[in-house]
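One structure, pasted below without further comment.
Shown here: the complex without one of its protein chains, the others still in place.
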Amino acid sequence: MTRWGMVIDTDRCTGCGACVVACHAENNIQTVGEDEASKGRAMHWLRIERRYEGVFPDVKVRFMPVLCQHCQEAPCEPVCPVYATYRNPEGLNAMVYSRCIGTRYCANNCPYTVRFFNWHAGEWPEPLDRQLNPDVSVRPVGVMEKCTFCVQRIQDAKSRAKDEERQVRDGEIETACSQSCPARTIVFGDLHDPDSRVSQLARSARAFHLLEDLGTEPSVIYLRGGE
Amino acid sequence: MEVTTSAGVSRSELEAPAFEEEAIFRPVAGMRRGLVVGSLITGALAGLLFFAWGYQIRNDIGVAGINRPVFWGFYIANFVFWIGISHAGTLISAILRVTSAEWRRPVTRCAEAITVFALTIGGLFPLIHLGRPWLFWFMVPVPNNRGLWPNFRSPLVWDMMAILTYLTGSTLYLLLPMLPDLAILRDRAAAENPLGFRARLYRVLALGWRGTPQQWHSLERGIRVMAVLIIPVAVSVHTIVSWDFAMTLQPMWHSTIFGPYFVVGAIYSGIAVLMVAMYVLRRGLGLEDYLNDRVFNNLGLLFVTFAVIWGYFTFAEHLTVWYGNEPSEMIVFWQRVSGDYAMIFWAMLIFNVVIPLSVLPFQWGRRPLATCLVGLGVLVGMWIERFLIVVGTLRFPRLDFTVGTYQPTWVEVAILVGSFGMFAFMYFLFVQFVPIVSIWEVREGKHLSSHGAERAAPVRRLIGEEA
Partner (left out) sequence: MAGAIAWTHAVFTSPSDAQVALRQLSEAGIVASDIEVRSSVPHEGLHPIGASPRTRVPLMAVLGGLVGGTGAFLLTSLSSLAYPLPTGAMPIVPGPPTGIITFEGLAIGAMLFTASTVLYEGRVLTRPSPPGKLDRYLAAGNIVVSVRCTQAPPPGWASTAIVTESQSAEPSP
């Protein structure tokens, strides 16, 4: 059985933010505007967390791209009163927009703060509406959303593979963030396939999970930065 | 039709038998200007709640101040606050009935009314805070062709079941003992003005209550059973509300003490509201004979007991967090004790612990006005406690890159103010149609005390001997 996972090598990340922009473009994420962003309502499914270490002039900056960890034991799932989020058989934490009634309980129980809420409906005045990705729904107001591991690309690859009567090849599916990173920081693939690139990287000695002690069993593996 | 009198009964006594409880009857005997004006003003405030809510539905939930990571704000704090207040009635009516405490008699109905109205208002807030409130029925377990059921693992679904149960139970517990009083009003109105509005209204409201021994027996047994049943329900309701927080992994929410802590806090805030309501009723309706010093004194003793218990739980919770020194929890802790929320945190402790414990242990501190003022302070303090729990934690998530702020907007403030208005409005209406002091219970109390020797001991009544 497939288990989708991701490896992020923080040693390679330059903090350029191309992945964030790509994610916005791929997933029809609304740009909330300056006022709303100042209230803390910016929607970046993937964010680059920047930490400074040391004192000038010996300052180091560390970048960590944080996205939905697709936890195998996700704390966000059991608290939704209407089953709007659940774990699908391929290990993704799925989000069902049409079911969500907006209690925002899942967001409160996410220890990584990776869930986002549509406080206002997104607006794409002409001709910006032409940039919308037709494979991804535009969420209405009052609905939670978060990174889906570009499930539309996964579905696309799977259906092509089915048409061609073969398995999905490793590296065939690239999420928007992994595709756009100039430093090849993000690698996506099947963690249950021992030969996939993502599995090989996950076995590295530098591997760790975010907030591992909480026992959420995330599907995103980070590789520790070197000195 | 002959009506004969026995010797010794005067003609005037025959025409108009004396009603001892004039003060109780006066508000329901006819329109009174003060009450009507009060109803209009509080009705306008209640309208403010619905206006602000309508504005929010029309202009998206984003008009409120909640954001990421503070996904819950005023609305959830208000929800917990109002559900907490609803524990007043249960404590007074049910526990004091079960323990046969006679001094509860004048207080039961006004306390039960507080419960029902507070629950109604508290139950609105989960709807107000939803992003898509028109789809709230997704949470209701009815068979449908989509094959969708609610997720019973979610504490919000437990909330819905518990509040529904408690609201049903409290309403029944308020309405059943109201029947004999409605019958008294019906009979009195029929005697005075048989064709008037009130006679017709009470003839409908009193249903078929005649006061026969069978009706009394069933009613008294039913009330006793409901009193016993409603106590665990009340405890479970606020425990489940607290589990909305305790079932998460958030720092200073994931605490096992939340269940009992919230129940104690709820009863505490419930007694506070009861003291304020009783004082206002006493002064406004002239009920000094019924809501008398003895009742205030006894409730004041209960009040100070809960002040101590609440203080104990708060200390235990904060000590455990401080001693554990876990980084994500300590950020929230220090923000409360010495950071952004220090002023309101210490104000909360002053209102909830310092003032009650300096005033209530003394005889003078349990006089009506003193307990009312302490009660107002406790209401403010308990609201601050709910706010600190909800927003104080959410602002500081574990991954601290996303630390947040929270600024309530006019919509949230209007809904908070409007909720108080709505509570007062429902109370004003109630007081004008139903006697706020339970007439039959007060009369029964007088009979029991004057015929004390003939009565069965209270213990036998509890075990439930047949008459």
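A few remarks follow.
Letters A and B name the chains as they come in the text, with residue numbers starting at 1 for each one.
The definition used in the following text is that a contact is a pair of C-beta atoms (placed from the backbone, for glycine too) under 8 Å apart; a residue touches a chain by one contact, two chains touch by 3 or more.
Just so it is clear, the model here is predicted, and its values are computed rather than measured.
Looking at the complex as a whole, the chain kept out of the display touches A, B. Checked against the full complex, the candidates B:Thr120, B:Thr165 or B:Thr409 give a single residue touching the omitted chain, namely B:Thr165. Touch with the chain that is not drawn comes from one residue among B:Thr120, B:Ser236 or B:Thr305, which is B:Ser236.
From the options B:Arg32, B:Arg203 or B:His254, the residue with contact to the unseen chain in the full assembly is B:Arg203. Touching the chain that is not shown, out of A:Arg87, A:Lys158 or A:Arg197: A:Arg87 (per the contact rule at the top).
In the full complex, chain B contacts the hidden chain through residues 1-6, 9, 13-14, 16-20, 141, 147-153, 157-158, 161-162, 164-165, 168-169, 172, 176, 179-180, 183-188, 190-192, 194, 199, 203-204, 206-222, 225-226, 229-230, 232-233, 236, 240, 439-440, 443-444, 447, 451, 455-456, 464, 466-467. Interface residues of chain A with the unshown chain, by the touch rule above, are 71-78, 80, 83, 85-87, 217.
The rule is short, and it goes like this: only the chains that are shown with their structure count from here on.
Look at where the CA atoms of chain A average out and do the same for chain B: the two points lie 45 Å apart. Contact residues of chain B toward chain A in the complex are 60-62, 65-72, 126, 129-133, 135-136, 138-139, 148-151, 153-157, 160, 244, 247-250, 394, 397-399, 401-402, 404-405, 407. By the touch criterion given at the top, residues 36, 39-42, 47, 49-51, 66, 75, 78-83, 99-105, 107-109, 111-113, 115-121, 140-144, 210-211, 214 of chain A touch chain B in their complex.
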